[in-house]
Each structure stands twice: as C-alpha cells, then as structure tokens.
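In this view, the complex is presented without one of its protein chains, the others remaining in place.
Per-chain numbering from 1; labels A and B assigned in written order.
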Amino acid sequence: MAWRDDWRRVRAIARKDLTTELRTKAGFNGVAALGVTILILLGLALGPDGAALRNAAVGAVWLATLFAGVLAFNRSFQVELESGALEPLLQYPGPRWTIFAGKLLGNLVFVTAMVAIVVAAGVVLFGVGIPATWPTLVGVIALGVVGLVVLGTFYASMSSRSRAREVLLPMLLFPMLVPVLLGATTASKALLGADLMHEAGAWIRLLAAYDLVFLIATFVAFEHVIES
Amino acid sequence: MPAPDRSLDARPARPPRTSPWMGVAAILVLAATQAYSISTSPAEGDMGHLQKIMYVHVPAAWMTFLAFFVVLVFSVKYLWKGREDDDLVAASAAEVGATLNGLTLVLGMIWGRPAWGVWWVWDARLTSTLVLFLIFAGYLALRAFVDDEQQRARWSAAVGAIGAINVPIVYMSVKWWRTLHQPPSSPATLDPAYTMGLRINAFALLFVMIFFIRKRYEIARLERAAEHAAEAAALGAP
Partner (left out) sequence: MSNGQSDRAIDVSGLGKRFGARWVLRGTTLAVRPGEVVGLMGQNGSGKSTILRIVATLLKPNAGTAQVNGLNVVRDATAVRAQVGYLAHTPGLYDDLTARENLKFAADMLGMPATVVDASLERVGLARVAHERVRGFSAGMERRLALARLFLRTPTVLLLDEPYSNLDAAGVELINSLIGGIVRTGGAALVALHELAPARGLIDRTLTLVEGRIDAARPNLVGAAAGVA
C-alpha cells in the first residue's frame, strides 16, 4: 500500500519533468546540440587523420556526454526553483527518497536520449566500425550513464540552490566520475578492439559496483540535503 | 503560555584550547626525525640524496588518506547525530587533508622531474592522489559557496562522506588503468635503511596533522562561539 503510493509519487515526478521537457523542447535540443558540437570540435582539434580519430572516438563521446549532461542536471532542479515549486514539492507527505527517485528516473530518460544522439554522431563523425559485441557495448554505456545520472542528480540537488551553481556542479561531479570515465572508456575501447586481454569484464564489474554503491549512498544522503 | 526554551541560555561558550606546546613539540619531532633519517640513510644509487624527499612525500600521502578518513567518520557522524561540532571537525580535517594532499603532489612532482625527466607522469599513485585532491577541492568549494550554516553542514557532510567512499574506487580504477605502474613506495619495498626513517617520519607528520586539525577546529569553534553569543543577545534582548 505505502509502497504503491511511493511508486506513484516517483512516476508522477518523472512524468512531470519529462512532460515539461517535451513541451519546451528547447532544453533537450540545446543539450543534445551541445553534445554533438563538442564532438565536432574534438574532431577538428584531433583530426583529420582517420586512425587518430578512431582511436580518440570513445574518449570524445564520453567527454561530450559529461559536458552536455552536466547541463541537464541543474535544469531538472531549476524547473522547481524558478516557479517556487520546490516548497510545495517538499511539503507533500511521503518519504523524501521518492523525490530523488523521480528526478533520477526523469534524468535517466533525458540523458539516455541525449547519449543515443551523441553516440550515433560519434560513430558517424569518427568513423567507428560497429563490433559484433555491440550489445555488451550498449550495456557498458548504460552502466556509465547510470553512474553519471545518479551522482549528477544528487549533486545538482545542492548546486542548483547554491551560489555559482554553474561552476560548482562540474567541480563536484567530474572528479567523482573518474572511475566511470576510466571504466566506460577502457571497456568500450576493449570491446571495439579485439579485447585480447579480456579487460572489459573487469571494468564492467567495476562500473556495476560503482553504480550500486553510489545509488545506495545517494538515496541515504538525499534526505539530508534536500531540506532547506 | 508554554515556558520558553531554556536550552538557549545554557549553550556553553567553551571553545577548546589546544596547548601551543603540542605544536612546538610536533615541529621539533618532525625536525629531529628529518635530521635522524637524513643522516642515517645512505645515498640511493640512481637518485642520490634526492631520494630523501620520500621521507616527507610518503608519510604526507599516508596522512592525506588518514585525514580524509577523519572527514568520512565525522561526516557520517554529523548526518547521524546532527551535532555542529562534528561538522567543524570534518571541515578542519578536510582543509588539513587538502593541504597535505597538495604537499604530496608537489613533492611527487619535484621527485619525478629528475627520476622520470618530466614533471608529471600518469603514474597510478600520482594520478589517484590528484583526483583525490580535486574531490576535496570540490568539498571546500561547496563550503565556500553555501551561506546558511545548517545547510552547509548537511551538504558538506553528504559530499564529504560520498567523496570519501569514492577514494578506494578511484584508487583501484586508476591502478587498473595504469597496468604498467611504479611498485608502491611502502616500507616493504624499500631498503631497510629507509624503512625506519619513513616510519618515524609518519609519526612526526601524524603529530603535525593532529595539531593542525585541532587548531583549525579550535578557530572554527571560537567563530561559532562568537555567533552564538550574538544569537543569545538577539533572542534575549527585550
């Protein structure tokens, strides 16, 4: 019963955030366009040698994802702050983790859609051949996106309400994401190559463990940070 | 009319006092252990006397980890109990830890220049120490950017605890990433002549660190005591 109510709250928040995004569109289009633009700029800076570009493709895609993604997270709390809706949101009964879970779900959909565009652009622009192991590659990307979204959503719940939020969020988020960046890029590179060392499996386990650890930690900590 | 909350008047303005002698003793011990280690250890084959930079570099790295462990413990304790003092201890340890972290990095680079011929290599230990530095720079930036002290305490406790959880994960991932890395500098892999020097230096630096954290905490408490005095005046005046 209570569980059903909580799940209803989670869905309501995610649906509300995504409806708002769908109707304004400017937000998503802007973030996705920025991701692709970063890829193009990296291509210009690192190219035009085809082999060098293929080599840099994975890193370029993840950097573009991180820099564009960071804009999405502050946005998701900005919606609440601009209209003064955070107070009513906090005043509803029900556990606070439902707010985090709802925001997380909304951001997950948002960032996944953006990553799909960035990855497609990366494949085209950097001339990456799709390997036979592509389902595993999708899994690696998904694990990376979960890590990014969990910590991004968590830190944005604070940075969006602080001074200098544009600076603070990347300062807090990017160093924390080093294991995600290393894991996702190394595993992706291994899967795009022959993975002779069988490295990918170890990195996938690390990414999964990272996601799990911080999913739990942020859910526990969120209740303490959302209060004003 | 219910009785007004008396706990306000009872709030003590008793900042702790750390004896300055503790600091003097810590510095003296540090100087003495330096003199001892430097005079007893032979010049190392390749590096010569430059190797002796390790006497501060390695213990500073250990103390950095220890300081961040203190941040973890007191951050979690703050989230648990909500006592202001725990927030102040965590903040003091983070500041001292970041300083030791910076010292570790700079000494590592000074050592690396002659050893590797470059100021920076993406060595596993050096890189993870750098990432650690960035994580705690974020923690200190958060403290600087938030004005309300209750909010600052809660937020930085969460960021401090979650940042500290990440330390072993960062360390492991960077180590995997650098499959070819320097074997770690610990007493086990060093010439026995250095081992004793490293160990006693670790204790000397531990004293220095404890002194700094206590002193920083004391200053923070004095600041809060002044604020509480203003609070009592504001609430008590007619």
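Everything below uses one rule, namely that contacts are C-beta pairs under 8 Å (C-beta built on N, C-alpha and C of every residue); 3 or more make two chains touch, one makes a residue touch a chain.
No experiment lies behind these values; they were computed from the predicted model shown.
All shown chains touched by the missing chain in the whole complex, by label: A, B. In the complete complex, the hidden chain is touched by one of A:A33, A:A52, A:A85 or A:I216, namely A:A85.
One chain of the complex is left out; on subunit A, the residues touching it are 5, 8-9, 11-13, 16, 19-20, 23-24, 79, 83-95, 227-228. Residues touching the missing chain, restricted to subunit B, are 1-5, 7-8, 147-148, 150, 227, 230-231, 234-235, 237 (touch as defined at the top).
Quick note on the criterion: only the chains that are shown with their structure count from here on.
Residues 151, 154-155, 158, 162-164, 167-168, 171-172, 174-176, 178-179, 182-183, 186, 202-203, 206, 209-210, 213-214, 217-218, 221, 224-225, 227-228 of subunit A touch subunit B in their complex. Put simply, subunit B touches subunit A in their complex at residues 79, 131, 134-135, 137-138, 141-142, 145-148, 151, 154-155, 157-159, 161-163, 165-166, 169-170, 172-174, 176-177.
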